[in-house]
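The complex appears here minus one protein chain, its other protein chains still in place.
Up next, chain A:
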Amino acid sequence: MAKVKVHVFLKPGVLDVQGKAVEGALHGLGWADVSNARVGKMIEFDIGDGVEDKAAEVKRMCETLLANTVIESYRIEVE
């Protein structure tokens, strides 16, 4: 069994309004040096040892469901 983490973020150049709002709020609280705030998501799951090439399988999951590659990029961690 392996722990899998998939990080999904909007691609650079795609407007991240949530990131902008979070950055604005941090500025409002006095953290003026904050920049480039982005909001993404992390999807975590376990994958059984029956799956041989786990990274390749998780990549397929990303392309099929977990990310929309028109607007999002993803990064996979398999521990």
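Definition applied: a contact is a pair of C-beta atoms (placed from the backbone, for glycine too) under 8 Å apart; a residue touches a chain by one contact, two chains touch by 3 or more; residues count from 1.
One rule holds in what follows: contacts and distances are computed from a predicted model.
*Asks:* If you had to name the missing chain as UniProt does, which of "Spore maturation protein B", "ABC transporter substrate-binding protein", "Phosphate transport system permease protein" or "Phosphoribosylformylglycinamidine synthase subunit PurQ" would it be?
*Replies:* "Phosphoribosylformylglycinamidine synthase subunit PurQ"
*Asks:* May I ask which residue of A:Met1, A:Leu15 or A:Ala32 touches the chain that does not appear here?
*Replies:* Hidden-chain contact among the options goes to A:Leu15.
*Asks:* Spell out, residue by residue, where the missing chain touches chain A.
*Replies:* Given the touch definition above, chain A has residues 10, 14-15, 17-18, 21, 64-66, 68, 70-71 touching the missing chain.
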